[in-house]
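Apart from one protein chain that is not included, each protein chain of the complex appears where it belongs.
On to chain A.
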Amino acid sequence: MAPRIESKSMSAPVIFDRSRDEIEEEANGDVFDIEIGVSDPEKVGDGMNAYMAYRVTTKTSLSMFNKNEFSVKRRFSDFLGLHSKLATKYLHVGYIVPPAPEKSIVGMTKVKVGKEDSSSTEFVEKRRAALERYLQRTVKHPTLLQDPDLRQFLESSELPRAVNTQALSGAGILRMVNKAADAVNKMTIKMNESDAWFEEKQQQFENLDQQLRKLHASVEALVCHRKELSANTAAFAKSAAMLGNSEDHTALSRALSQLAEVEEKIDQLHQEQAFADFYVFSELLSDYIRLIAAVKGVFDHRMKCWQKWDDAQITLQKKREAEAKMMLANKPDKIQQAKNEIREWEAKVQQGERDFEQISKTIRKEVGRFEKERVKDFKTVIIKYLESLVQTQQQLIKYWEAFLPEAKAIA
């Protein structure tokens, strides 16, 4: 059961010339008409320089793109490069930029070294699915969708290689965000929070983070044990077959062989369910844990912004005091300098206030959009997951119903 591309419903194409705000306004109510798929992982090169190339396919009727359907080949560091560009441009002004998937040295080394076993196939599939989800989330963001770097990533056949992706990896960005957060915490600023909304929201996200982590850990245990169950069922199926082979009683022998077949099918079923547990449920949770880290980062940027404004106000005050001193001391050239500085810092204070108001406004909107997306995402995933569970049970019914007459046939 491979994770599938979520299909989006069609909507009216966006006209290129409208203002960014208009597009965003409309987008808030719309479903986006763009669909991204990441597929066909292909190993390129040999040894430690080898890498995986993924096909990124875009299907869209949005007129900002040159074609309706097109695809390009990208490698993992390209994704990281895209994310770092978007993060640099948009994080500090309050946009929640979806984080890129994590780097994994162990996983990737196995693939490079050429281990063709199931664990490296699983790793590649896990990464492919994560990259797909990452792009889907990014294009869903109305502002990011307009970004030329994103468009270049999706469209152009050649992409300049992202350099220094070590610092730019998802983990690297997260580290930057966390450092900023730490810096904020260490600062003994008591921010004059004029707006309780922000405090409330921060607390909510903090709680949500904790709860999601707990849930994620418990779902991971579920996945693990379901895999174990699958392996044990397969082993039992084999021994039931052997027992059937050596059974003297003919009808019983046949029934045991049938039992072995049923158990083998059930083992497959457990495996598929474990995949669903993981790709549908567990990965969603881990995506959101990282998304919330990005949200927290954005709140911290707002605090830094306030700090800057506050610092500017303090400096302005100091400059005014300095001017007053100069006036008393009657040093005309120094007075002029002081007046210049005061003008400079008044401008900075104004800019600081504007920036702070802008980031606050952006965050409010972003959080609203984020929560809406989150509700939709979770609801969709829950339903999909439950449907996978139903599927499993229905298959079980089928298998046991087929087996029952075989058991009854033992004479």
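Note that contacts are C-beta pairs under 8 Å (C-beta built on N, C-alpha and C of every residue); 3 or more make two chains touch, one makes a residue touch a chain; residues count from 1.
Heads up, the rule we're going with is that contacts and distances are computed from a predicted model.
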Identity of the absent chain, which is to be given by its UniProt protein name, from "Sorting nexin", "Hemoglobin subunit beta-1-like", "SERTA domain-containing protein" or "Small ribosomal subunit protein uS10 domain-containing protein": "Sorting nexin"
Chain not shown: contacting residue from A:L212, A:L291, A:L316 or A:I363: A:L212
Residue among A:K85, A:R137, A:R226 or A:R369 that touches the chain left out of view: A:R226
Among A:I314, A:M327 or A:I410, the residue in touch with the chain that has been omitted: A:I410
Footprint left on chain A by the chain that the document does not show: 207-208, 211-212, 214-215, 217-219, 221-222, 225-226, 228-229, 232-233, 235-236, 238-240, 242-243, 245-249, 251-252, 255-256, 259, 371, 374-375, 378-379, 382-383, 386-387, 389-390, 393-394, 396-397, 400-401, 403-404, 407-408, 410-411
